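For reference, the structure I am asking about is given below.
Note that one protein chain of the assembly has been removed; the remaining protein chains are unaltered in position.
All chains are identified by letter, namely A and B, in their written order; residue positions are counted from 1 within each chain.
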Amino acid sequence: MLRRGFGAMLALGVGLLGTGLSGGAAQAQGRDLTIVSWGGAYQDAQREVFFRPWQQQGNARLLEETWDGGVGVLRAKIQSGANNWDLVQVESEELLLGCEEGLFEKMDYAAIGGREHYIPEAVSECGVGNILYSFVLAYDRARMADGPRSWADFFDTAKFPGKRGLRRGPKVTLEIALLADGVAPGEVYKLLGTSAGVDRAFRKLDTLKQDIIWWERGSQPPQLLASGEVAMTNAYNGRISAANQNDGRNFGIAWSGNVFTLDSWVIMKGSPNKAAALDFLKFVGQPNVQAGLPPRIPYGVTAKGANANLAPAVLANLPTAPENAEGALQLNDQFWLDNLDKLNQRFNNWVSR
Amino acid sequence: MAQGTNAPLKARLAAAALVAPLLLFLLGVFVLPIGAFLFRAVQEGEVAPVLPRTLAALSAWDGTAPPGEPAFAALVEDLREARARDQQAGGGGIARAAARLNADLPGFRSLLPMTARRVAQPFEGEARAAVLAISEEWGGIAPWGAIRRAGGPVSDFNLLAVLDLKRDATGSLATAPPDEAIFRAILWRTLWMGLLATLICLGVGYPLAWLIATAPPRAVPWLMAGVLLPFWTSLIVRTAAWMVLLQREGVVNAALGALQLTSGPLPLLFNRGAVLLAMVHILLPFMVLPIYASLKSLDWRLPRAAVSLGAAPALAFWRVTLPLSLPGVGAGCLLVFIQALGFYVTPALLGGANDQMLPYFVAFYASRTVNWGMAAALSCLILAAVAVILAVYGRLVGFSRMRAA
Partner (left out) sequence: MSAGPATPRIPARIAGREAPAAPVPPAAPPPAPPPTPARMRAPLKPGRILLWAFGVLAILFLLAPVLAVLPLSFSAGSFLHYPLPGLSLRWYADFWSSDFWLPALWNSLRVGAAAALLAGVLGTLAAFGLWRWRFPGQAVVMAVLLAPMVVPAIIVAVALLLAFGPLGLTSSFTGLILGHAALGAPFVVVTVLAALQQFDATQLRAAAACGASPVRAFWRVCLPQIAPGVAAGAVFAFATSLDEVAVALFIAGPAQRTLPRQMFSGLNDSISLTIMAAAMVLVLISGLMLLAVTLLRRPR
């Protein structure tokens, strides 16, 4: 009697609980295509140009997620056995590292329009490039009429008082430190390849450390600028232009010494939604679809012919415009492939001290 | 307790049957997962599957001079096999082994995959010469020592690392080099912030609890509501509130500017002061409620008797009331300090890069660098601190005196 009573009570509890759980269990099995991008104004633009139109073509539900980079995050996803991402926009060195480590599926170019459909820089073994962008020096013209012109000015807190925003991590930060220290763009990676060069970059950063506010997400720099939390910041060029365009800001960009690179789409290893992911990539690889992005946020796109119908005013804001590309530094993914983990470790120790 | 220790066997079984579901549930989704996670602090599972022959060749090595040709030959064979396996099955074995070794010897992350790439090509002659041609580093003691230390099945590497210690190739202990030694400082920072938060909460909370315990009954519900409303409000909401208040163009700076108290906006966010302020705000009710409970239930005839026997009110408080309310004070301090040690969300949002505490680094190692071993070792450190505090509390106050606060 005793046992039967408890059994009945437990059964009641489990039954009630089951109603709560059943929906969840069903969803866990057939997970929807999950796309991971970089949040803020950029992902808003992607939603309008890519995500919604793809769904409106009668495709299944699509889930969005936001991240802020780091190959470790991808490693953690795969190695914990709990990966719930399908399609991820990764940075160039993450593409190479993850490909080598088997974190990604090989890219099936036949399913997404063929290799020759994209500009050569965008084609690689595990991913397909989706945007070209620059890390630039940005400031608020509303607060600073005569703004900084170079990374040297960025480190000059006497001439330009106020906090500085930098992306938390060694990549681009070390390049900026050396550029500010008077190193020519062509020499930066040669120097960083030596331990003396790395020491020099950290020494330069030491001079600014107390004034740095570290950001992690691309949406933060415009916010930090808008609120005056920082006087100037390293930022993705598109976010700055988007803030001017959509939020009525008057941010300035100093293109001198900008660091330009390319992001790619990858499909996570073992994704159950590989077919849907490829279908999505095929859709967003069409030149006329891609052409919708730059007017909303000025990043370069990768399908051949996508730029053909863009207005000159839009083209002038892209990192690829000749006057913007002058004096730019191309991010060396090979260098970061070899050194990212080592320098990450040193940087993290340095920054949390 | 309704019945004493000499309850009949049947009753004991019934009690066990009632407690068992929750106990088993917690064992399954709490105790075992945490145990398995903490075990990773000492587990070494990454290197042995990739370099089994190398480890065998190193088993008799004394660690004072670089190993001989057999170790190099074993390394080449191991790496060739592991690389072929990785490319076929995509397990990323070499990358994982390299990550583990890199934690010990910076540079290994690049050295191991690069060596594996190169030795995959056939070569003539001695393995030693071929490997040294790839990188001079293999000619030293350090990489071999790191491989042997990580050969496991278990090692104390991570537990030492979180105390800024490491072993050299011969196995003797040394402090970590200065640019790797950060964890002692972070441990002290965590304990110090917890202590500060506890002391401030005590300083603010005791008078407040006293006020509520002695206020006229009409006022008590209002005072109590003032403590309980924030207590029930989500931690994330309160953290968000502080973010909005302390922003450069937030409520506080705007008000200060409007009152012309400051010449320009103050940098109030992303510093340790902001973290401490929010911690005190969030934890204060945990101090007030237990102290209030113990003041409420203490026998107020005692301090009154002391006063009527001639003690000054202050003396009566110090010698009678305060000691009687100590269980509440102890419970409050315990609750506040233990929770302060586990704070993650608030410092992550309000603090700067060098204001983060141990829990942040647990999350960092788990989600950003896939170093489960370090995440687990840091968790051990936090749990050890919690255990010490509980033990001290048990010794000083005793759990039997603690009641539902």
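To be clear about the criterion, contacts are C-beta pairs under 8 Å (C-beta built on N, C-alpha and C of every residue); 3 or more make two chains touch, one makes a residue touch a chain.
The structure displayed is predicted, hence computed values, not measured ones.
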Selected residue (touches chain absent from view) among A:G39, A:G69, A:G197 or A:G300: A:G39
Of B:A99, B:A213 or B:V329, which residue touches the hidden chain? B:A213
For chain A, which residues touch the unseen chain? 1-2, 5-6, 9-10, 12-13, 16-17, 20-21, 23-25, 27-28, 31-32, 34, 39-40, 63-66, 80-82, 84, 216-217, 219-220, 223, 227
Name every residue on chain B in touch with the hidden partner chain. 1-5, 7, 11-12, 14-19, 21-23, 25-27, 29-34, 36-38, 40, 204-205, 207-208, 210-217, 220-221, 223-245, 247, 249-251, 253-255, 281, 284-286, 289-290, 292-293, 296-301, 304, 307-308, 313, 331, 334-335, 338, 341-342, 344-345, 349, 359, 362-363, 366-367, 372, 375, 379, 382-383, 386, 390, 399-400, 402-405
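In this section, only the chains that are shown with their structure count from here on.
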List of chain B residues in touch with chain A within their complex: 14, 17-18, 21, 86, 89-92, 95-96, 99, 102, 106-107, 109-110, 113-114, 179-180, 182, 185-186, 247-250, 265, 267, 269-270, 352-354, 356, 361, 364, 366-370
Chain B touches which residues of chain A in the complex? 2-3, 6, 10, 70, 72-73, 75-76, 78-79, 100-103, 163, 168, 213-214, 227-229, 269, 338-339, 341-342, 344-346, 348-353
